[in-house]
Structures are given as structure tokens and as C-alpha cells.
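One structure, pasted below without further comment.
After this line comes subunit A, so read on.
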Amino acid sequence: MSEMLTKEPVRTGEQSIGGLFLAVLKRDLLLSYRRRSDLVNPLIFFLMVATLFPLGVSPEPDFLAQVAPGVVWVAALLATLLSMDSVFRSDYEDGTLEQTLLSPQPLFVVVLGKITAHWMLTGLPLAVLAPLLGVMLFLPEGGMGGLMLSLLLGTPTLSLVGAIGAALTVGLRKGGVLISLLVLPLYIPVLIFGTSAVQAAVTGLPLDGYIALLGAMLALGIGLAPLAVGAALRISVSG
Partner candidate 1 sequence: MSFDSFSEFLAMDGHGQYVWLSYAIALVLFVVNLVSPLLRKKQLIAELKRRLRREKSTS
Partner candidate 2 sequence: MAENKKWMPRWFYQMASPRWSYEIMGKLMPWFAIPAAVLLVLGIAWALAFAPQDYQQGNSFRIIYIHVPSAILAQSCYMLMAVAGAIGLIWKMKVADMVAKSCAPIGATMAILALATGAIWGKPTWGSWWVWDARLTSMLILLFLYLGVIALHSAFESEATAAQATAVLALVGLVNIPIIKYSVEWWNTLHQPATFTLTERPAMPAEMWVPLLIMVIGFYCFFAVSLMMRTRNEIIHRERRASWVRELIEKQ
């Protein structure tokens, strides 16, 4: 016990937490880099969904400009959801997940690393790609910054909440549809504040409030979601 109180081990512990996070992040990024086709699929899906709206509703610029924030956000939300099922799936199938749960490393950090990797491979590219869709949907120039900023702050929350659904269903064979059922209602606040931010940006109103709310939800998500994911993974693996 007395060794625990000295400062030296604590600092190495701290370092290893950062190191663990980076190791998990690096591993997941490397693994997905080796399966590049899976990486591009959500982006193609994102583009396709946004293409359906002008075809399905109306190609008129005025109308499209009005619905563009909502369409881009709904498309991003569905694209994130689509890629969610694979976050823990391969680790579960090859037994890595079970080893991770048995290891002494804090699960919170491992889970956060995996979710960060997922976000960097879906949310981040989506946010970068969003202006392209904005142009296709005649979103006014002034709204582009708001669109990217809101997506950058909102998609990590989507990844965090989605990971809870993925962790709950990882042990089930028919996980895909079930995740959407579980997670979509929980996405609604992000959708509301995300689209409102873009609409405010289009009309030239200040963005601070929306950005602050999205940030607050992200902070809450980072604090609580990994705990729920950890508990859900333990249940899924043991059950």
C-alpha cells in the first residue's frame, strides 16, 4: 500500500493511460487501413442519401437550400449508424474483446480509444466532405462554416452514443437493425441542435449557443458513454 502512495508509480500510471489510449487508437486505425473498402462505404452512403433528396422531392435551388441543413445532418447520422455495427464486431469474433476485458488496463480508456478511432474514420471525413454536399444542395456560402463546425462537434457524440448500441448488440447475430432501433431516438437532441446551428449560420445569427450545447453534449458523452459501453461489453461477452 505504501508504494501506491509514493509519486513515482502514479506518474508512470498516468503515462501508461495516455499510452494505452494511443496504442488502442493506432491499432484500430491500422486495422481499418488494411480494409480500406469498409472505410469508404459510409462516405459513399452519405453522398447517395443526399442525392436521393433532390431526386425524390424537388431539384429547385430555393427548396433545397431550405432543407439542406437537415438533409446533410440526417445523412451524416445514418452514415455513422451504418458503420457502428463493426466497431466491436471483429474484436468480439476473434476473441480480442474478451482478452481486453480480462486485462488489467482500464476499460474506460480502451473504449474511448476505439470510439475515437471510429470517429476519425467516419465523423471526421463526413465533416470534411459536408461542404461538397452543401454545394450540391445549394446551401448558402455563409452556412458552410456552421455546417462543418456543427458536424465536427456533433459526430463524436453520435459515435459515443452509437457505441453503446453496438456494445449491447455485439453478441447478437442480427445486430444491425436493432442498433438503429436503440440508438436513433437517442440521436434526436444532436440532430436538433446540429441543424439549428447550420440554420442560424445561414441566416447570419450567432452560433455560440448551439456550439456550446453541442459541446456540452459531447462532454457529457465522453464522461458517461464509455462507462455504459464498458458495462454493455461485459454483459455481451459474459452472456
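How were these candidates chosen? In short, all candidates are chains of the complex that A comes from, given by their letters.
Keep this in mind: a contact is a pair of C-beta atoms (placed from the backbone, for glycine too) under 8 Å apart; a residue touches a chain by one contact, two chains touch by 3 or more; residues count from 1.
Quick caveat, the model's predicted, so the values are computed rather than measured.
Enquirer: Out of the numbered options 1 or 2, which touches subunit A in the complex?
Expert: Only one candidate touches subunit A in this complex, namely 2.
Enquirer: Which residues, counting only subunit A, touch candidate 2 once they are in their complex?
Expert: Residue list for subunit A touching candidate 2: 161, 164, 168-169, 171-172, 174, 178, 181-182, 184-186, 188-189, 192-193, 196, 217, 224, 228, 231-232, 235-236, 238-239.
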